[in-house]
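Chains shown are a subset, placed as in the full complex.
Here the chain labels run A, B and C in written order, and each chain numbers its own residues starting at 1.
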Amino acid sequence: MGKQGLRTAVKVDTTKDAGTLPYLHNRWHPDIPSCETIKNGETVKIQCIDWTGGQIKNDDSANDVRDVDLTRVHYLSGPFEIETAEPGDILLVDIQDVQPLPDQPWGFTGIFGKDNGGGFLDEHYPEPAKAIWDFEGIYCSSRHIPGVKFAGLIHPGILGCAPSQEILETWNKREAQLISECSHMTREVAKPPEPKSVHVGTGDDKIKEKVGKEGARTIPGRPEHGGNCDIKNLSRGSKVYLPVHVKGAKFSVGDLHFSQGDGEISFCGAIEMAGEITINFSVIKNGIADMGLKSPIYIPGPVEPQFGPGRYIYFEGFSVDEQGKQHYLDATVAYRQTCLRIFEVLNFRWNMSLLCLRLEGA
Amino acid sequence: MGKQGLRTAVKVDTTKDAGTLPYLHNRWHPDIPSCETIKNGETVKIQCIDWTGGQIKNDDSANDVRDVDLTRVHYLSGPFEIETAEPGDILLVDIQDVQPLPDQPWGFTGIFGKDNGGGFLDEHYPEPAKAIWDFEGIYCSSRHIPGVKFAGLIHPGILGCAPSQEILETWNKREAQLISECSHMTREVAKPPEPKSVHVGTGDDKIKEKVGKEGARTIPGRPEHGGNCDIKNLSRGSKVYLPVHVKGAKFSVGDLHFSQGDGEISFCGAIEMAGEITINFSVIKNGIADMGLKSPIYIPGPVEPQFGPGRYIYFEGFSVDEQGKQHYLDATVAYRQTCLRIFEVLNFRWNMSLLCLRLEGA
Amino acid sequence: MGKQGLRTAVKVDTTKDAGTLPYLHNRWHPDIPSCETIKNGETVKIQCIDWTGGQIKNDDSANDVRDVDLTRVHYLSGPFEIETAEPGDILLVDIQDVQPLPDQPWGFTGIFGKDNGGGFLDEHYPEPAKAIWDFEGIYCSSRHIPGVKFAGLIHPGILGCAPSQEILETWNKREAQLISECSHMTREVAKPPEPKSVHVGTGDDKIKEKVGKEGARTIPGRPEHGGNCDIKNLSRGSKVYLPVHVKGAKFSVGDLHFSQGDGEISFCGAIEMAGEITINFSVIKNGIADMGLKSPIYIPGPVEPQFGPGRYIYFEGFSVDEQGKQHYLDATVAYRQTCLRIFEVLNFRWNMSLLCLRLEGA
């Protein structure tokens, strides 16, 4: 390391429209041009904006959550060309630090409205809502949820290498089939390619058009490259083994979180933030075959908040839904029921109404 | 406590047929007579046989798993009448110790065959198999899985109070509907009342007939009383708040485990054992209303094996099944895929083939 | 393991005078005859009485602490001849379980009087006192310290193999020198051999006389064999590597504790109890040379109460004594000052006066 400290591979300008910045993109596609080259073995800092590109403000209205434009998300920093990386290799991502941007020590949790974005519990909580969290070192607190302060564990929600054209086609085919088969459902089950708001960094109009037609959305995670993993422990000291599918890996990262829950019950299952991640990159030649890697592997660091096993409360999950109807081994129903039961206990014991999250203006 | 130590409320005789023992039963029903009375505030030891009633032997053949009679399970110790407990109260169960039976320091994991019992992965592993585990203090090891030794956390898989007649009817109606709606599926989605092998402790033929017709099976857990909870941390020092639905609570317990996984991928997701549990019982009058309790709450003790966050490996779960078909937010698919991926990694890195669990004779 | 469970190598009779029991002794000496033989590789249960041999009663008077006969302590179970063990070997002691005696679910903490036994803080707390603790599973509470309940970690305070005659002579010479050099001090700095109350199990009068003259007392621990180690984490799942100095090892164990503090500030720095320890013994041939072992090595098990780092309070230790006099890097002064400061904080914040430990009758 030089006297000047680590190189910042991307420095974001939060005053500009995210959709114009050359070092951001919001789709997965092999043709999005790299914004920067990183050496095999190098450690760099990468700044990221929040996943919505600044659509959600540090104020007391949930109107921005109500009106969020989801064709724009998630803005990722990159892609970065990692020297020497080729298809078949593994890119070992060593997360050395994750911090908020110095001038933006806050984040947000959005409860997305049923009509725009929705979420796991939108049948029960259909209205949009928002909580702003202020960061103080490892702790955060919110003026919208008085009396709560806890230690977060900052991590990236999304990281991965670009898919190959072939993998991209598999994704599009697979997700199109799901959408087709669920056409009777009243909700969006997958997000098909979307030309609106597509952003491809420095890519020209031709690339933009192609990515608009073919580019994979940043929701959900996908087994072939990881992507939207939202692993709450993936903080300082963690390692990720990512399969490389294109020359130069074309690594991207974004969607930083101050803290993430066990599961996502409000679309944002996390405290969303802009920030700076420090990563060491190294290439493991022929790693996919040598390690038998089909999907990324994540190894968290040895540091996380510890409270001891006796300070947890357990609930049992049951496949009986809120109408009293039983389902067969349905973990999704069981998880939803358990969430609702926890809310009741929180309400009962601490009068901590979820209503406190419901803001004016909706 | 007296000079003689704690009272043993039930002492099991593992040499006798479980279906003849007066202090065991294998259905949930309010009419099963109590086998013993316990004072409010009292601490007692309760011995339990393994859930199958001794059908699985400490040998090297999986034939007993292949041929297990599942109409007989789970054998529970009880019911116990807890003095002063009435409907609307909470029974606070304070687990003070759980130990193997001194003369039975071993347990088993059964991989149930697809044709009898099945399990979460029976499409991939259809044959029955068995692993016997020997206990040495907190550790266990298996001659069927060489090279593995780990510290368990002994706990009961099933505990709860008897349902009221009204709750029982709800259960039967709810589960009958599920069975009816899933009649097109090739697998058993719930277990209806089953007269065969029904055992009601000291109950007479009339009770036996009634329980055979109406008694709820011990699979699955049910929100109104808990039952088959299989919470892996529910060991020494844990507390459980159980709703009381009948006079005297009629508490039962059984299905002890030496260790339980995160999820049940082989029907037995645990190391099954006979053992002795020490419990202090206390009644919280009117607790259901006062605490707003709809389902049991479980608070684990402060003691469990700790390895540090850096010794875990994380995988991301994806709703893409083994045929490459995508599903909508299907946690069950995602969990199954992750299990299969973990097996691949274990195989690849340690050549730890699941085949080593597949025994002769099937 | 057979159908009958583990063999109990020593079963204590707490109704008899400890000084008459053939399986107990209270000095370290190579000539004390073994009370039992244990195979290399065998797992056995060993019962132990409390270190004083029952001198301290489960009552509310500290008179027994005031009048304790310290020439009798510590009563150890053994010695056990371990087959095949020879000088130069290591005896690997694998602690599988430690439990209270079923009929004695209580223990005591003695604050020894300055005039009899004393302790680290006897200048500040010269009067004898006593607290009785009742055990409930992993937890304990005391009628003498209302409002306190915590999870203990049961372990043996003393374990080791017999010294050789040569090592014994080193000890006696070394400790005699210390006593001689500290003759100006008003306190006992070491305990020389003591014929009074010496007990040598089944040893005859000749052995008794010899051990009375030469036998090492059970205080303090000694580097050549361990002995009085009082390591609070040495509970279930722990391993100890003990040097063997005589043929058959002549292993002894005793002084069980329900819980031990970080340091011993009241002579008993622990909750003393009778109990039963389950140990697997194995002999590592020529281990002392092969492992370069000079003193025992202790590896605790993976299970202990965990509360998280944020629930501890730290104090800094200073080498300035209670008279304001500064000492040079004196950890003993610093520890004493920190103890006193903690008492002040406990007093101030919770009014938890140490006086509550001071009982009637003194």
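By definition in this document, a residue touches a chain if its C-beta (ideal position, glycine included) is under 8 Å from a C-beta of that chain, and two chains touch if they have at least 3 such contacts.
Quick caveat, the model's predicted, so the values are computed rather than measured.
Each protein chain is a copy of one sequence, and the assembly as a whole in this entry counts 4 such copies (shown in place: 3).
We take it that only the chains that are shown with their structure count from here on.
Centre to centre, using the average C-alpha position, chain A and chain B are separated by 37 Å. Work out the mean CA point of chain A and of chain C, and you get 55 Å between them. Chain contacts: chain A has residues 308-310 touching two or more partner chains. Partner chain C is touched in their complex by these residues of chain B: 1-6, 43, 94-97, 101-105, 134, 136-139, 151, 236-237, 278, 280, 301-307. For chain A in complex with chain B, the residues that touch the partner chain are 120, 170, 174-175, 177-178, 182, 185, 189-190, 220-223, 226, 229, 231, 233-234, 237, 291-292, 294-304, 308-310, 312-316, 318-320, 324-332, 335, 337, 341, 344-345, 347-349. Of all residues in chain A, those touching chain C in their complex are 151, 305-311.
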